[in-house]
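The next block holds one structure in the form of structure tokens; read it before the comments.
As you look at this complex, bear in mind that one protein chain is not there, while each of the others sits in place.
All chains are identified by letter, namely A, B and C, in their written order; residue positions are counted from 1 within each chain.
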Amino acid sequence: MERRLFYQYCLLLIAVSLVLAGCGGNNKAASTNEATNAPTEAANSGTSAEGEIKVGILHSQSGTMAISEVSVIDAELMAIEEINAAGGVLGKKIVPVLEDGASDWPTFAEKARKLISEDKVATVFGGWTSASRKAMKPVFEELNGLLWYPVQYEGLEASPNIFYTGATTNQQIVPSVSWLLENRGKKFYLLGSDYVFPRTANLIIKEQLKAEGGDLVGEEYTPLGHTDYSTIISKIKEAKPDVVYNTLNGDSNVAFFKQLKDAGITAQDMTTLSVSVAEEEIRGIGVDVLEGHLAAWNYYQTTDTPANKTFVENYKKKYGDDRVTADPIEAGYTAVYLWAAAVEKAGSTDVAKVKEAAKELEWDAPGGKVKIDGETQHIYKTVRIGEVQADGQFKELWNSGEAVMPDPYLKGYDWAASIQPTE
Amino acid sequence: MKESAILQCDDVTVEFDGFKAVQGMSLKLLKGELRFLIGPNGAGKTTMLDVICGKVRPTAGRVTFGGKVDITRKKEHQIAELGIGRKFQAPSIFPSMSVMENLEIAMRQKRTVFATLFAKMLDEDRDRIGHQLTMIGLQEKSGWRAGGLSHGEKQWLEIGMMLLQEPEILLLDEPVAGMTDKETDKTGELLHEIARKRSVVVVEHDMEFVRNFASKVTVMHEGKLLKEGSMDEVQSDDRVAEVYLGKRRDADVSRSTA
Amino acid sequence: MQLKPFTTQRIWILIGYAAAAAALFSAPLFVSDFRLNLLAKFLAFAIVALGLDLIWGYTGILSLGHGIFFGLGAYAMAMYLKLEASGGRPPDFMGWSGLKELPLFWKPFEYFGFAVAMGIIIPALLALVLGYFTFRNRIRGVYFTILTQAIVIITTTLLIGQQAYTGGTNGVTGYSTLLGFPLASPDTKRVLYWVTVAALIGIFVFCRFVIGSRFGKVLRAIRDGENRIRFIGYNPAVYQMVIFTISAGIAGIAGMLFVLHVGIISPSMLGIVPSIEMVLWVAIGGRGTLIGAALGAILMNWAKSEFSTAYPEGWLFFMGLLFVVVVVFMPKGVAGLVSQLKVRKKRREPKNEGVRNPAV
Partner (left out) sequence: MDVYLLQLFNGLSISSILLLVALGLAITFGLMKIINMAHGELIMIGAYSTYLTQNLFKDYLPESLFNWYFVLAIPVSFGIAFIFGLILEMSLIRFLYGRPLDSLLATWGVGLVLQQLARTIFGAPNVAVKSPAWLDGGLRIMNGTLLPYKRLFIIALVIACLVAMYFYIYRSHEGRRMRAVMQNRDMAACLGVSTRRVDAMTFAIGSGIAGIAGCALTLMGPIGPSLGTYYIVDAFMVVVLGGVGKLVGTVLGATGIGMFNTLFEYWTNASLGKVLVFVCIVAFLQWKPMGLVAMRSRSLD
């Protein structure tokens, strides 16, 4: 009895020392806070050490989303390296602080908080899934941080603390649906993974189909990580659509396309257009399976711009000849440059000043000229529809000619009135 | 006579996957009786105890407790609550708990969640447990982890737990199996003590042990009743002798002709 | 057993507990806001660990579905916060899922009291129903564990599939105020931290009471031999059901506190991975000791947070190996290690080993 008490006491000692250790670890943080005399504002300074600017990179390095996000980290690191090689920003070196979001949304929120309030980074480049962005958004708004989000998404959002360098719906989905209606047929089958992006995208597509004379012949969502598509392919066969509009995510694409081919359906029989299949994914699915299928993006490795030539060259030189570039990789790369340009223009890393300076900022991205839209903090992008070729690259079938102005709330489309947020 | 029967088994049959472990067995136990159930391996003695305490549901037949309650359809814990205690062959105590705690939860008490949550150890309870500890000779070891006791001590602890439960019928399955001679003697004393207050059914192999008690013996063989009577009667019975001497075939023949 | 004389050691341990409580309460004085927030989250996890220890460490039932109960509590609180943020109108995700009207079952969550009550009652009720069937049918051990995994799959798939009502994969995030106080303000956070500490201490005391009572002894007896206890006259199914329900309610409370600190709940927190992690906290801290379980949760999450920052690429190696080593070679966890050190000194009295029996 007594001994039991005694060892419990030992445990308690550990508990207490743990808390104290936690405190000890924080004395540093606390003292820096005192030193700057402004605990909350200090979070935004970003210039912790002389001649250095810290930036956060927050993507999933583990878990299911690592599949996609690690390449974006590579691109962002490369951009930072290039900028540093060219003299840095404001004469200071950019130092990346890497954190792992671990494909877990609350972890993204936690790490975002840590980057802003502990590491005092000037900005964060991060996120891939909509869920991770939604999780980080309140943190950035609360602490007045700055997030650069590099992936195409479902729109209907414009946070004052986020810059969106991927496409919003009117820069990818809406034009691609119009193009398909014109060129491939009226009967649409919507297939997506069961999460926010596909559901919202399909909500928009359904309105657009109604307005532009398309037919919806089927709509299916599969759980993330779903691996057997035989039943869905049977349903697609029955519905006989002209187009399968595919918003499946990650691994599901592999299973879907492999099994689609086995079921005897090729790109000649039926058009599929994907919005989450880029060069990287093609490597994981296999070209033999994907050849002839379509995708809608703002950038392909084959996009013919001078900036892209050097970008692809440098990327391959740095990470290996077998690596490919893709839209989100380019968007991540672009984000770093846009931020650096904005900081140069503002002469400071202060969030408010950077945001002000970023308005209408232009830059020659690998995917073509981009411009930040001051109001929504999205960027103008060129829409491109491509077809998978035998070498795993895309052949551009169509592009929008000029960069399309971002319209995250689809205010410019009458048929989208019912999709507007209620508030 | 029938009124004082505390336990009545009528025509009990138990079948496991087509194998009949017990076939049409009947047993009547009087109040305050000490009954031995003997028989060779596989005779169905343990299965019979299992039926009484609810561990095994009989395929046919019924078991009546106290002259009116049919317990064949009741759950184990309900049967235990009614007043039938069971001691298993292998010591079934709670090894991670102390001897004291083992006795404490076995003690006769209200067994609802609410009652146990707010149960207090009364002086009266402590006396009861203390008395029991003395009786089973474990008063020195009340704080020991039960799993650390010797085999014999575990058996006694289990008997002690049974007694604190204050059952009207106690079912004991080979209480002296695996015990040293000394331990066996002590268990015998315990058994005498116990049998004074309640009805007891003991399954036993050890004939020497059984002989110490002047009480009724039931012999089972191949799931059926072979013989019932005093130890002397049983021992002088030819069929019983045959069964124990292993002349099975002959016994079968003699029974089938009988 | 009942007599608890005030020996010097007992006084020391009381002082120890008081010191631990004081250290926890005064943490805001020397910890940065971020660390405080982190610590608060860990304490919420420690609460789940306590609940989990009740059923695993003491009763021997391994639930790999505690993420659900945690999550349901969290969702109840999240619904309240979300409605407060949107001023009673349908929250944003309903809008982009095409839902214009606030569904009926959301409406009462406008009231804080209702939400809090639901945060405990819903998980507890689910556990009760689940426990009623499974325990009555004597499903236990491995079967129960795998069954809880099936329940996890069902719940998360449903939550994700009903995006219009639940927020789907994104979960529910984007809150503003709690009872009118802004959640972002450091003062609110500090108060919430204290509330969490108080909840942890309260639940710790409650668990101690449960474990120390005769009810707790019956639970341990069930762990030792579920079948044996039937023949003493206890119906283990009822006890298992009750403790499972209590444990689920505790997880619900932890979930509510988690949402307040982290500001998001999503189906990923209900999944199989977090559910297993919760069990590992208990395993590493030491199953069958309350302080061990709570400590395990804090320690593991602290380690996870530090490792993943220090080695974003390799931290999973550390964690994985740690799990393996602890589970295989230290089945009693950190708490067991401490007591082993003691036992080595003086290994005569076997009583102490009582609390450290493997639950399986």
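Going forward, contacts are C-beta pairs under 8 Å (C-beta built on N, C-alpha and C of every residue); 3 or more make two chains touch, one makes a residue touch a chain.
What you see is a predicted model; the values in this text were computed from it and never measured.
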Touching the absent chain when the full complex is considered, from A:222, A:246, A:348 or A:382 | A:222
Which of A:283, A:316, A:345 or A:359 touches the chain that is not shown?
-> A:283
Hidden partner interface residues of subunit A, rising order = 61-64, 66-71, 194, 220-223, 225-228, 230-232, 234-235, 237-238, 250-251, 254-255, 258-259, 261-264, 280-281, 283-288
Against the hidden chain, subunit C presents residues 62, 64, 133-134, 137-139, 141-143, 145-147, 149-151, 153-154, 157-158, 160-161, 225-228, 272, 276, 279-280, 283, 313-314, 316-317, 319-324, 327-329, 331, 358-360
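The criterion applied here is as follows: only the chains that are shown with their structure count from here on.
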Can you give the whole-Å distance between the Cα centres of subunit B and subunit C?
-> 44
Would you mind pulling out the distance in Å between where the CA atoms of subunit A average out and where those of subunit C do?
-> 33
Out of subunit C, which residues touch more than one other chain, so two or more?
-> 1, 349, 351, 355
Out of subunit A, which residues touch more than one other chain, so two or more?
-> 1
Which residues of subunit A touch subunit C in the complex?
-> 1-16, 18-20, 22-23, 25-27, 29-30, 33, 39, 61-62, 98-100, 102-107, 109-111, 113-114, 117-118, 129-131, 134-135, 137-139, 142, 154, 156, 194-196, 199-200, 203, 221, 223-224, 418-423
Listed in rising order, the residues of subunit C that touch subunit A in the complex are 1, 7, 9-10, 12-13, 16-17, 19-20, 23-24, 27, 30-35, 37-39, 41, 86, 89-90, 92-98, 100, 157, 160-161, 163, 168-171, 173-175, 184, 262-266, 268-269, 289, 291-292, 294-295, 298-299, 302, 305, 308-309, 312-313, 315-316, 334-335, 338-339, 341-342, 346, 349, 351-352, 355
Subunit B partner contacts - residues on subunit C that touch it in the complex | 1-2, 210, 213-215, 217-218, 220-221, 223-225, 228-236, 238-239, 242, 349-351, 353-355, 357
